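Before I ask anything, here is the structure I am working with.
Note that one protein chain is taken out, while the other chains of the complex remain in position.
Chain IDs A, B and C follow the sequence of writing; residue 1 opens each chain.
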Amino acid sequence: MTLELQKPRPIWQIMFSTHHTDVGLLYLISSLTFLFLGGSLALGIRAELFLPGSQIIADAMTFNRIFTVHGTTLIFLFIIPFASAVGNYYVPIMVRYKDMAYPKLNAIAFWMIPPAGVLIWLGFADFTWYATPPYSIISAPGPAADMWIFGLKILGISSVLGALNFVVTILKCKHPDMSIGQIPLMAWSFLSSSLIIMVAIPTFAAALLMLLTDRLGVSGFFNPAMGGDPISYAHLFWFTFHPEVYVLVIPAIGMMYEIIPRFSRKPIYSYSSGVFAFVMLSIVGFSSWAHHMYATGMSFTEKTVFMVGTLAAVPASAMHVFNFVATMWNARIRFSTPMMWAVGGIALFFSAGAGGVVNSAMPLDFTTHDTYWVVGHFHLFVMGTIAFGSIGYLYYMFPYVTGRMYNETLGKIHFILSFIGTVLVFFTQHVLGLYGMPRRIYDYPPIPEWIAMNQIASVGAMIIGISMAVFLANMIHSAGKGKFADTDDPFGLGGKYYYPFEAKNPSH
Amino acid sequence: MGGHSNWPEWIYVAVVIALMTWVGAEAWEAERLVEHVPADAETIIVTGQQWFWTFEHEDGTKEIGELHVEVGKAYKFEVMSKDVNHSFNIHDYVVLMDAIPGRVNTVWFAPDAVGEHDIQCREYCGLIHYNMRGTLYVEEPSH
Amino acid sequence: MSQEHPTEYYRTTNSRVGKMLAIMLAICIVGGVIFFSMWDYWISEPPHVISVMAGDVDHSGPAEATGITITQDLQFLESADFRSLTFNAMIDEPGVNPTIEMSVGDKVVFNVVNDGMSFHAFGVTKDTEGFAGIIPGSEVAAPTNPLKPGESGTAEFIAGEEGTYYYICTVPGHRDQGMVGEIIVSGSSGPAVAADPTGVSHEFTLDFVESDDFRTLAFNALPGEEGNNPTIVVNSGDEVTITSVNAGMSFHAFGVVSNPDDFNSVIFDSAIAAATNPLKPGESGSTTFIAGAPGTYHYICTVPGHALQGMIGEFIVE
Partner (left out) sequence: MAVLVGLPAVDFAFAAGEEPGEYLDRRVLIWNLFYKMMTVAFITGSVVSGTIIWQVWRFRESHPKAKPTRYEGTDW
């Protein structure tokens, strides 16, 4: 029951195939490549901040370009494509259809990513990953900035196409015997996140066009010197990218929903509440965008409204945590690598969420806005929850994809190192933020506390780096030389898998 | 699914919602107090530009990179920017307000002890953002 | 649910993994080569909008001082019903919105008083309507932060080219309510004109220097040190050669200006580089020009804000 359903064949046949597993494989490879590229940039940043003064990065300009591309790469070129990879592999199988609804569209959506990645990486723009005007308009040097804008434009189109494909596949192509209430929760997660993408991304696409024309000087939407308002960009941007945060996290949760019941040898505690929470998140996610802009002189009323909107998203996320805990209750858990990642992911998800709740209180914005607290907070989400869930799921699907088993010991080492590293880096960064260290600074005054905590964080980052090296070695070696996996039940869990992989939809 | 009833989950959700309400109420009250600018606050016009701060007092005196204030008075900052977004921040006094070109944002504080504090820019503003720093000198009342 | 599985499994092989890795590696290497070989190119162009905006602000063109100074007092007045707003006198009274006659290069000093009951702000513009395009240096207060009743201020305006300018209340709407007056600029008839080239030539070196914290900028030496922002004195008609080295970390550009508040008012085409295309750190440039009409000018760093930070010195033509 391997997921690569066709015979071994030349690599170009995989590249130009439109079969969902092949496209999924391409997504997987490209997103992992960008994971390592972006991660190495992160190591560079941490090494630079290890001590005040210039360490390994020549000048501030280089540093600014590096953290910009680091953020852009890991969010747009690692997380989102990874979700699409898993979706491509599993969604058609889960809804028991022979392929994605629009295979060619699917391939197109993937093939938009490499050019976009090339644009972003060649350009190496120097405005932050949210290109705030007027900086991005009047002082960001081109052509890097314009290439970045084009790159993101392409990525936006690609993810909208992908989302469309998922929605149609899940809603229209599921097996007639299955009601929408029977598809696995992971399919639900892809459905809701795809819906978010289809609603949110177009706003950002429009904002990007305006940004470009502003840079060219033919319009002045966001350019104060030409009668525009920079804050309106912030609104457009965050209207897209706050929901986008949920787009990132929802598939990761869905993956945990696959892993945890499987390794607990129990069905999920409450399917309905899981579905409810997903839908809830995707709706409430749109009511909280402006909490990124408390400090830009919003009125008290606006702030209050958006704080309420932000807090409203918490119960939904909390229901997921409850679901996981309740599922593991009275279970017989086998702690293979995927399960370890999933459980670690839950713990970090909760702590990140707690930090977020504290941060959503309006007055605390005075202390934490744009400090390392924020950095620590969202990295705890992105690394601690999303990356953990994704990597766990990668281990989980490894035997099905390659037909071989990864090295369990190395996998566990990978998890333990990453967990320690993550806690070291991001919890320290929370405290660092409380000491008032701003984001995106290339150099900082030699304040003892700052130095100490930056060093802890840098060490943690190095630990994560090592673990990732282990991960890479493990993947490469096991993919080629790993011992053959029993592809019916690679983890020896005994239970049967509740969706038949080769199900064909008789109506097609 | 699973035919069993969900009452533990509903209790749990209720608790979460109660917590969130509490957080919201606390925050709302605090924000209301913080945002209330005292009537007799002195105005200081803060102008951010790449990559330094300019302060203009009510009596018209201008300072670059340094700000001298007196203990026991309330000061109202009118923060504005000449080029790109900055964020005016005195972390020791929990003062933070973005400097947005074309806008005037206000924030206030009342220093209560003599001392020196860092003023920094918290919003990414380009090449020398990391060094867009100033110093706040809190002094004894002159009169 | 039915569970039929295929009988034979296809497993990833060494060679396939190897090929895949080789391809990824090749892509990364090729990309990396292109990337690093063109590292500086990618950030070589300032956004196009800069030049658009720079052109936008440049209303009072370069002007060589004629030494003539006109002083004009103006009061903001409001009619009892606040319908008509005027300068100096009620509408249809004598002396309302006085018209100022001047010639290119003359300097007008406005002493503005808000004698009204609402807020006002002052500025000179070339636009025939609206409150935009205010010429730098000519404004008193601003719509965002206007003159309150009883407050006053002064501003200067040096006419660049011939034509009609307008002094207005820059508070939106007030111009339309009558707070607007004309400034008619005729061709330069001032007593002082550029002397014939004297053949004498001077050489000056003005290097851009920055303090370590980038807060103070200066020419040649930081404030307090020897030779900081030297005053340059030349005779009208002399040939002046100025060489500048950017010894700092940020971007700079040089120019002799008639109005130190307006980095666009560069005269004698004395510019080295420009705010839109400045000298990068370490670069240097030089310019040679004929000193024009006598007067006191300033040489500044034409990058916005730098003059304010101390990159400004006197350039006197006798």
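Structure notes:
As a convention for this text, a contact is a pair of C-beta atoms (placed from the backbone, for glycine too) under 8 Å apart; a residue touches a chain by one contact, two chains touch by 3 or more.
This is a predicted model, so every value here is computed, not measured.
Within the full complex, the chain left out of the display is in contact with A, B. For the options A:I157, A:L171, A:V325 or A:M462, the residue in contact with the chain missing from this view is A:V325. Remark: the omitted chain is touched by one listed residue; of A:N88, A:T240 or A:S351 this is A:S351.
Looking at subunit B, the residues touching the absent chain are 19, 22-23, 26-27, 30, 32-34, 36, 38-39, 74, 92-95, 109-110, 112.
Residues of subunit A that touch the chain left out of the display are 264-267, 300-301, 304-305, 308, 321, 325, 328-335, 343, 346-347, 350-351, 354-355, 357-358, 361, 363-364, 366-367, 494-496, 498.
As a working rule, only the chains that are shown with their structure count from here on.
A comparison of the A-B and B-C interfaces places the larger number of contacting C-beta pairs at A-B. The mean-CA centres of subunit A and subunit C are about 44 angstrom from one another, to the nearest whole unit. Averaging C-alpha coordinates per chain places the centre of subunit B 30 Å away from that of subunit C. Listed for subunit C are no residues, as none touches two or more other chains.
Each of the following residues of subunit B touches two or more other chains: 50, 83, 127-128, 131, 133. Interface of subunit C with subunit B (complex): residues 144-145, 213-215, 249-250, 304-305, 308-309.
Against subunit C, in their complex, subunit B makes its touches with residues 45, 49-52, 54, 64-65, 78, 80, 82-83, 104, 127-128, 131, 133.
Those residues of subunit B lying in contact with subunit A across their complex are 1-2, 6, 8-9, 12-13, 16-17, 19-20, 23-24, 26-28, 30-32, 34-35, 50, 83-85, 87, 89, 91-92, 94-98, 100-103, 105-106, 118, 120-131, 133.
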